[in-house]
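All protein chains but one are shown at their positions in the complex.
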Amino acid sequence: MPAELPSQVTRTREGRPATFLEAIAEALWEEMERDSSVFLMGEDIGAYGGAFKVTRGFLEHFGQSRVIDTPISEGGFTGAAAGAAHMGLRPVVEMQFMDFISPAYDVLTNYIATSLYRGAGPLPMVVRGPVGGGKRGGPFHSQNVEMAFFHTPGLKIVYPSTAADAKGLLKSAIRDDNPVIFEEHKGLYRAPHCREMLPADDHVVPLGRARVAMEGDDITIVTYGLMVHRSLEAAAELARDRIRVEVIDLRTLLPLDEDAIVASVQKTGKLLIVHEDTRTGGIAGEIAIRINERAFEWLDGPILRVTAIDSPVPFSGELEDYFLPSVADVVTAGRYLVNY
Amino acid sequence: MPAELPSQVTRTREGRPATFLEAIAEALWEEMERDSSVFLMGEDIGAYGGAFKVTRGFLEHFGQSRVIDTPISEGGFTGAAAGAAHMGLRPVVEMQFMDFISPAYDVLTNYIATSLYRGAGPLPMVVRGPVGGGKRGGPFHSQNVEMAFFHTPGLKIVYPSTAADAKGLLKSAIRDDNPVIFEEHKGLYRAPHCREMLPADDHVVPLGRARVAMEGDDITIVTYGLMVHRSLEAAAELARDRIRVEVIDLRTLLPLDEDAIVASVQKTGKLLIVHEDTRTGGIAGEIAIRINERAFEWLDGPILRVTAIDSPVPFSGELEDYFLPSVADVVTAGRYLVNY
Amino acid sequence: MHGDVAALSRDVVQDLIYQGFQARFLEGGAAPPGAAPFRVDIRGVVMARAMRHSSDGKGDLCCPGHLAPGPLLGFGATPLEFLRHLGRKGTAPAAARSGGSSWTDLRRGLIGWDGPPGTMTQVLAGAALAFAQRGQDRAALVFEEGSAMETGGWHEGMNFAAARAAPLIVVLDMARYADRSGKGEVDSVARGYGVAAAVVSKEPYPGLFGTVATARRRAVQGRGPTVIGMLPRGESDSAVLHDAFVAWALAEAGVTEAEVRTIERAASAGVDHAFSRLSREPEADPHDALVPVCAHEVPQPPWTRRTPPNPGWRAAGEPTEAYDAR
Partner (left out) sequence: MHGDVAALSRDVVQDLIYQGFQARFLEGGAAPPGAAPFRVDIRGVVMARAMRHSSDGKGDLCCPGHLAPGPLLGFGATPLEFLRHLGRKGTAPAAARSGGSSWTDLRRGLIGWDGPPGTMTQVLAGAALAFAQRGQDRAALVFEEGSAMETGGWHEGMNFAAARAAPLIVVLDMARYADRSGKGEVDSVARGYGVAAAVVSKEPYPGLFGTVATARRRAVQGRGPTVIGMLPRGESDSAVLHDAFVAWALAEAGVTEAEVRTIERAASAGVDHAFSRLSREPEADPHDALVPVCAHEVPQPPWTRRTPPNPGWRAAGEPTEAYDAR
C-alpha cells in the first residue's frame, strides 16, 4: 500500500522532512482519507496531477468522483462547490493560480460568504491555490488575493508561511464550517529552507491565531507568507545592531488576531507592517486603525509599512524585483522606526 | 426642441434646482451632446429608461447605437465597453444596482485596470450606478462597492455627496482617460435636501480633490457620500456644545486626496472617519495609515471610525437601521475624541 | 409523492388546487409594505409537485427562484412562513436578515435564491453532483428567469452539470419584462451542452407534470440534466393563472365544482388566519444584525455599536479589557 502512494504525500509517514508543497499534499490526502465527504475540484488536478503537481496520484487513489477535473469556469465550479457543501460535502477547490479566483468573486462574496447569514446554513469549503510574485509570472499569475476578500464578512482567509503551518492550517480549514480562502505562496512550495519535519500525528493548527516567529522588544513587525522569511532575514541583520525585532506571523488574515498584535505593540511601542501585496488598500491599513482603536497610547512612533508598489505585477525580472518589498526595505524601515 | 427633452435633464436649462438624480442625467445628456464618442450601455436603460429612470428619453433622442440595452451579463458588456474604448469611444456603463458590478470584477481588475500599464493604452470609460443602504433592498441591492476596487492600481473611484458635485464629477469622469467607478447613493437620488441650483455653464469638478464641507478646528471628520449629510447633522449637534467640527467630503476615493486630510489633521489633531460601508477592510484603514505616515506627530488622539457593522446588509428595516452608522454614533465618537 | 407517475393523480390535483388558491389569496392579500408583488404561474406549482418531497432532508431539492411562492407551497412551505418572510418579521425563516421571496429549508428540500440569475443553476448543479456521488435517488430542480441564459454564470453551471451528468432540471421562465437583447433558444442551447430539452407553453397539465417526471427519471438514472423552457402565455399576461388549472381540473380530472368550493374555502381560511396571525408577529430584533456571520464566532471588531474605546491609561491597569470587544 505505501508503495502505491504518490511520493509527495509520504514524507511524514517515512519520517522524512517535507517541503511546503508536500505538506499541502499531505493535508489534502489525510483529510480525504479521514472524511469521505472531502473531495477536490479544479482545473487539471486529476489526470494531469495539477499545474504544480500537488495532487499527482490522487485521482488514481480516490477515484473520479472525489477528484474532479473541471472546465475552465472558476465561477461556475465554485458555485457548484457551494451546492455540494449545502448537501453535506466538504469541497476543496483548487485555483490553478489564485489570480484566477477573480471570476469567482461574485459567487464567493455574494452567495457563499452570505449563506450562513441568509439562513441557508454554513458552507464548509476551501478555495486554495498558489499566490505571489518573484516567479516572473507577470500580472495574471503572480497576485496576492487577500484584499479582494478581506472586506467580506463571512469568509476566512489563511496564508501560511511554513510547511508545518501549511499542513496544520489546511487541515483546520477543511474542518472549518466556514468558507476559507487558502493562499499558498509559490515561492515557498519547493524552497529548501522551508523543508521541515512535520509532527507525525494528526497535525492541526487552529485558525485565527498568529504566531510569534521571533521574540523581541524594540519593534514589532507584523507580516505573513513569504514576507515572514524576508522579515526574519531583516531581523537578523538588525540584530547585528542590537535591535531586537519581534516578528509576528499572522497566519490567518481574517479573522485577524488583533490580540496578538496589540500585545506585541504594547511591548515594543513600534509597529511595522510588511506585506507583499500592493500598498494602497492593503491589510496594513486595517491593522493600523485597529491599533489606533486599542493601543494608541502605547505607540512611540508612527505605524509604517513596507509593501509592493501600486502597480500590476511586472513581467520582467528587473521590474518585478524592484516592485516587490526587499529585505533592505524592511531593514531601512525598521532602523528608521527604532531611531524614531 | 426643449419641449422634446426628457424632464430630468432640463432643470438647469430652465433655471430650476435639480435633484441629485437630475444632476446625473444632465451630466450624461450634456456629455453625449458635446462628444459623439460618448455612449451608454446597461440593462433596461433604453426602452425602459433605466431602473431609476435616469436615462428616460435618451434612447429616443440619441438612438439605438448610443443607448444600448444589454443582456444580463455585467462582465461581458463591461469587457465590450473596454473594446469600444480601445477604439476611441467613451462608454458609460450603468450597473442597474452597483452590487451587480461583482460579475465584472475580473474584467475590471485584470483587464481594464491594467490596460495602460500593459501598454494597451488608456481606457476611458465610466461604470456608474446606484449604491448604498437604507432602502430595504437587502444584501444584494444595497452595497457600497468601493472596497472591491480600492486596492486596484489603475482605477479611479468617485463617490459624490451633492447634486452639483455629482454633475461636475460625472462630467470629469467621462472626460478622464482612465476607467472610473462612479457611485451614486440612491438615498440622495431624490432627497429634497439635495435639490439645488446647478451652475448654468459647463460645470466640471476635478477628480482627486476633496472638499471642505464644513470648517472647524476641534476635530476632523473624513467622510463621503450619504455619510457627509449624517456627519453634518452630527456636527450641528456637536456645535451646540461648542465643538467645532471640520467635515471633509472626499468626493474621489481613488486617488485619495491625502493632502486635504493631512492639512485638516494638522489643524485639529483629531481624526474620525465615517463610512457607510462595513468596517473591516474599509477605507478608514488606508486613511489611518497614511496619516501615520505623514502626520503622526500631530495626532492628539487615536484615529477612530464609525462604520456599518461587519455583516451583509440586512433586509428588515429594524436590522438595517441598526446596521448602518447613525448620527448618534457619529456624535458619540466625536464627543469622545474631543474629550480625549 | 414520486415523480414516477406519468399523469397527475386525482389527489395531487386536489392538493394543487389547494396550493393554487393559497397562492392566489397570498397574492390578493394586502402585500406587506415594501414587498414586491408576485403572480403565481400555476405551471411552476405543477412542475415542482412532480419532484419527490420529504421533510427529512433526503428528498429532492428545489430552488423556487422568482416563481415563489408556488413551488415553495408545493414543497410544503406554509403561507404563514411565506408572509413572515416577505413581511420581514423577526419570526421569518431567515430571521428577516435576507430577502427575495424564497428561503432555505434543506430538510424540506427548499433552497433560497441569491445572486444574479444563473447562480442558482451553478449551486443546484453542485447539489445534484453530491446526490450522484452518493448514488442517491435524488434530483435538483431550479426555476430561473429566462434572462439567466444571458449570464455567463448560467452557462458555466449548465456546462458543469452536463459534463458530470448531474441529476439537474432547469426550468427557464421565458417571459421578458423589458426590451433587453440576447439570443439563445432553449433547444439549441441545450443541444450545445448535449443535454435534453423541452419547451412547454400552455400544454395540458399532465404533460407538464410528465415533462418534469420524465426529466427526473432520466436524471436519477444518470442520464444527465434537462432544460425546460417555459414560454410566456402572451405578450401582456405572461403567467398561466390558477383559474385555468381549476377549469382544466373540472373538465378533465374529474374534480367537481363542490370539491373545488370546499378546497377554496379551506385555503381561504388558512391564508386569512396566516394574515391575522402575521399582524401579531414581532418585528426583527436589531441585535440580530450582530449575529456572527461565521459558523464559529468571529468577534465583531471593537467599538462597532458599543461605547468608544477606553485606552488603558484612563482605566488604569486593564488596558485591553476596558471596553466590550464584542
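Residue numbering begins at 1 within each chain, and the chains themselves are lettered A, B and C in the order written.
The criterion applied here is as follows: a contact is a pair of C-beta atoms (placed from the backbone, for glycine too) under 8 Å apart; a residue touches a chain by one contact, two chains touch by 3 or more.
Computed from a predicted structure; not experimentally measured.
Within the whole complex, touches from the chain that is not shown fall on A, B, C. Considering C:41, C:150, C:173 or C:264, the position touching the chain not shown turns out to be C:150 (whole complex). Among B:89, B:191 or B:327, only B:89 touches the chain left out of the display. Of the listed residues C:55, C:188, C:221 or C:256, the one in contact with the hidden chain in the full complex is C:188. Residues of chain C in touch with the missing chain: 118, 150-156, 159, 162-164, 181-185, 188-189, 191-194.
Mapped onto chain A, the interface with the missing chain covers residues 43-44, 46-48, 69-76, 100, 103, 136-140, 279-280, 302, 304, 307, 309-312, 314-323, 329, 332-333, 336-337. The missing chain lies against chain B, touching residues 39, 65-66, 68, 70-71, 73, 75-89, 91, 106-107, 110-111, 113-114, 116-122, 124, 153-154, 156, 176-178, 208, 255, 258-259, 262-263, 266, 290, 293-298.
We adopt the following convention: only the chains that are shown with their structure count from here on.
By the count of C-beta pairs in contact, the leading chain pair is A-C. Between chain A and chain B the centroid-to-centroid distance comes to 33 Å (mean Cα coordinates, whole Å).
One finds 37 Å separating the Cα centroids of chain A and chain C. Each of residues 75, 106, 110, 113-114, 117-118, 153-154, 293, 296 in chain A touches at least two other chains.
Looking at chain C, residues 94, 97-98, 114-116, 152-153, 293, 301, 303, 309, 311 sit in touch with two or more other chains.
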